[in-house]
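Shown next, in C-alpha cells, is the structure this report addresses.
One chain of protein is taken out of this complex; the other chains stay put.
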Amino acid sequence: MTMEPVTADRRSAGKPIAAEDEPILEVQFDDLEQQHEASMLGMWLFLATEVLFFGGLITSYAVYRSTSPREVALASHHMKVGLGCLNTVILLGSSLTMALAVRASQLRAHRDLLWWLGGTMVLGTLFLGVKAIEYTAEYQENLVPGWNFQIPEENRATIEQEQLNPGRFQMFFVLYFFMTGLHAIHLIIGIALVGVMAYLSWRRWFSGGGATQIEVTGLYWHFIDIVWVFLYPLLYLIDVHS
Amino acid sequence: MWNFPLFPDQASISARQVDALYFFELCMAAFFTILIFILIVSFAVRYRRGTQVDRSHPPVVSRWMEVIWIGVPLFLGLTMFTWGAILYVRDYEPPPGALEVYVVGKQWMWYVQHAEGRAEINELHVPLGQAIKLTMTSQDVIHSFYIPAFRVKQDVVPGRYTSLWFAPMKVGRYHLFCAEYCGTNHSGMVGWVSVMEPVEFQQWLSQAGTGPSVAEQGERLFVQYHCAGCHQGSQIVHAPRLEGVYGRPVPIQQGNEVHFTLADERYLRDSVLEPKREVVAGYQPLMPSFKDQISEQDLLKIIAYIKSIGAKEATR
Amino acid sequence: MPVWTLVRIFIILLVLLFATVGGAYLPLGPLHFPVAMTIAVAKAVLIVLFFMHLLYSHRLMMVVSVAGFLWLAIMVALTLSDYQSRDWLKIPGK
Partner (left out) sequence: MSAVAVEFQEREDYLQEYTLKSWLLTTDHKRIGLLYMATITLFFFIGGATATVMRLELMTPQGDVLYSPDAYNRLFTMHGVVMIFFFLVPSIPAVLGNFLIPIMIGARDLAFPILNLLSWYILMIGGAIALWILIFGGIDTGWTFYTPFSTMFSNTMVVPAAAAVFITGFSSILTGLNFIVTIHTMRAPGMTWFRLPLFVWAIYATSLIQVLATPVVAIAIALVAVERVLRVGVFDPALGGDPILFQHLFWFYSHPVVYIMVLPGMGVVAEIVPCFSRRPIFGYRFIAFSSIAIAVLGFLVWGHHMFVSGQSMYAGMIFSMLSYLIAIPSAIKVFNWTATLYKGSVRLDTPMLYALGFIGLFTLGGLTGLMLASLAIDVHVHDTYFVVAHFHYIMVGGAVMAYLGGIHFWWPKMSGRMYNELLGKLSALIVFIGFNLTFFPQFVLGYLGMPRRYYEYPPEFQVLNVMSTAGASILAVGYVLPLVYLLLSLRNPPDAGPNPWRATGLEWQTTSPPPVHNFDEPPVVMEDPYAYSPEAAEALDDNGTGDGGSTLRR
C-alpha cells in the first residue's frame, strides 16, 4: 500500500495544495466548510429528485390500487412476505454499517472505515441475492409480465367469479417489477459507489480522510433504504391476513 | 378572397353562452394588453433620455399599487372561473329527454348510430331545437369529438364511455373534427353535422335504406348473444329481468352488504363485460363475461335495447 | 455520534419492521393501510434524522428533504382527486 500523502499532483495541477491531511479545497470554494455544505446540499437535492423519480411510480400505484383494490390484493398474495422481511432486515443492517462507516471516516478510524464499508457492500449484495431468489421464484410461477406472465391457476376462478379485471391483476406485477427493479438498479449503483469509496480509502487516496465523500455516499445509501422501507409494505403487505 | 370567416357560426344554445363569456374575456384581455401597451409607449416617450421632465425620487415600491394589481386580477380571475365553471357543468349535464345518439371513433372515421336505427359514417344528422346526447367510445386510440359551431368537444377514450350534449339552434351544415391527434389521417377524420328541420329529420330517418332501429337491432343481438335465454323468462337460470332497469337504482350485493347503484350506461356496459363485479342482490354470479366477445358497436346496440325497455313496466 | 445511538436506532427500526409485519396479520380492516404507512413514515424519519444526520445538519437540508415528499404528496393528491371523483356525477366520462 502506498503511503504517500498525495493528491494535488495526482488530481489536477494548479489547484492550491492544502496542508497535509486536510481535504483539498476546490478552487471555486472559499473554505472547507462551504465546500462540505455544498456537497451535502447537492446530494440532498439529488435525493429530492429521486423521490419524485420513484414518485411517478408511486402515483401510478396509488391510482391502480385505489381503483382496483381487489385485483391488487389478490396479486400481492404471490409476494414472498418472509423473504421481503428478511431483505428489509438486511437493508436496515446495511444502513447501520453505512452510518458506522461515516462515523469512522469522521473519526479518521481508517481500519474501522474499511471494515464498515466492506460490511455495507456485503449486506447490499446479500439483498440483491435474496431479491434474485424472489425473482427466480416469480419467474418459475410465470409471473413476469412481458416474458411469461400467466394468471395463476388458483386466481383464475376468483377472477372469473368476481369478474375482476385481469389486466389490473397483471398491472400489480408490472409495477412490482418496475419499482423493485428500479430500486435494485439504485442499489447496484450504491454498491459500486461504496466499493469505489472503499478502494480509494484503502489506497489512502483522499486527502483529509474523505469524510465528505463518504458522508455523501452514505446519504445515497440511506435513501435506497428508505425507498425499500416504503416499497415493502406497499407491495408485500397489502392483504396478508386473509 | 376577402369573404373568409373571422368568427364561427353560433348554431347551438351553448354557443351563444360560451361566446358571451368569450367576449367578456376577450374585452378583458384587450383592455389589459392595450393598457400595458399604452403605458409602455407613453412612458418610453415621456421619459426618453434627454427630455426635460421631473425625474426626482422615482418610486421603488408602493404597497397599495401592489395590492391593486394583486386584487383586481384575483377578482377578475375568480369571476372568469365561476362563469366558465357554470357553463362547463351545463355543457355536460344533458336535460332529460335528450335524443340519444351513439358514436364510435376509430382510426380514422366516426361511426354514428341513431337510436332509431340509421347509422352513418362521418356524418351526423340532427333535428333542430332538440337536445341531443352523444354517448361515445373509441376502438383504438384517443380521439376527440369536436363541433366548433356548437362549441362542444369531448375526448373519446378507449375502454370507457364519455358523453356530450348540445341543442342545435340553426339549420345548416357544420364541421365535425377530430381534435385529439390520432395518427396518420388525423386531419382526415372529419365530417359534417347537418341540422335539419324536425320534419325533414323524420323523413331522413325513415328514408329507404334505413334498417331496423338500434333498439330493434339490439333486440336481435340480445337473442344472438344468448342474453335472452336467461334474462327473458327462463325457468332454468335465475337471472334478473331487464325491463325497467335503466335509469333506476339497482341493489348490489357486496359481501354481506347491499348498496344501490344507478343503472346507467356505465353500469350496463360493465355488467356485460364484467358481470360478476356488481351482482344484483338475490342472484347468483353465473353470467359469463362478454369481454373480447362483443364489438363496441354491438354493445352499444344492446345497451340501446335495454334502455328502450327501460320505460316499460317490469312484468313478473 | 456514539455507536450506541446508532445501534439503538437500528433496534428501534427492527422493532418497527416487526410491528408492520405483525400489524399486517392482524384483522385491522381498513386500518391496515394507514397503520403500515404511519410505521413506514416513522422508520423513514428515524433514518433521515439519525443515520443521515439531518438532526445535526443545516436547516436548509431539512427543507430540501421535506420538499421532495411534499411534492410527491401534491402529485398523488391531485391525481387521485380526479380518480376519486370520477363517479360522483352520473354522466359518462365526467
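For the reader, a short list of remarks on this structure follows.
The first chain written gets the first letter, and so on, giving A, B and C; residue counts start at 1 in each chain.
Quick note on the criterion: a contact is a pair of C-beta atoms (placed from the backbone, for glycine too) under 8 Å apart; a residue touches a chain by one contact, two chains touch by 3 or more.
Values in this document were obtained by computation on a predicted structure and should not be read as measured data.
Considering the intact complex, the chain excluded from display touches A, B, C.
Interface note: of A:Leu32, A:Val63 or A:Leu200, the residue touching the hidden chain in the full complex is A:Val63. From the options B:Ile13, B:Met80, B:Ile252 or B:Val280, the residue with contact to the unseen chain in the full assembly is B:Met80. The chain not shown here is touched by just one of A:Phe53, A:Tyr135 or A:Trp202, and that residue is A:Phe53. Interface residues of chain B facing the missing partner chain: 1-2, 4-8, 14, 17-18, 21-22, 25-26, 28-29, 32-33, 36-37, 39-40, 43-44, 47-50, 53-62, 65-66, 69-70, 73-74, 77-78, 80-81, 83-89, 91-92, 107, 140-142, 144, 146, 148-149, 151-155, 157-160, 162, 175, 177-188, 190.
Listed by residue number, the positions of chain A touching the unshown chain are 26-30, 34, 37-38, 41-42, 45-46, 48-50, 52-57, 59-60, 63-64, 67-68, 145-147, 149, 165-171, 174, 178.
In the full complex, chain C touches the omitted chain through residues 60, 67-68, 71, 74-75, 78-79, 81-83, 85-86, 88-89, 91, 93-94.
Throughout what follows, only the chains that are shown with their structure count from here on.
A complete topology is adopted by the chain contact network, contact being made between every pair of chains.
When every chain is reduced to the mean of its CA atoms, the largest separation from chain B belongs to A.
Across A-C and A-B, the chain pair carrying more C-beta contacts is A-C. Each chain gets a centre from its C-alpha atoms; the one nearest the centre of all protein C-alpha atoms is C.
Measuring from the averaged C-alpha position of chain B to that of chain C gives a distance of 40 Å. Shared interface positions of chain A, i.e. residues touching 2 or more other chains, are not present. Taken in their complex, chain A has these residues touching chain B: 160-165. Residues 92-94, 135-136, 154-155, 157, 160-163, 262, 264-266 of chain B are the ones touching chain C in the complex. Contact residues of chain C toward chain B in the complex are 87, 89-94.
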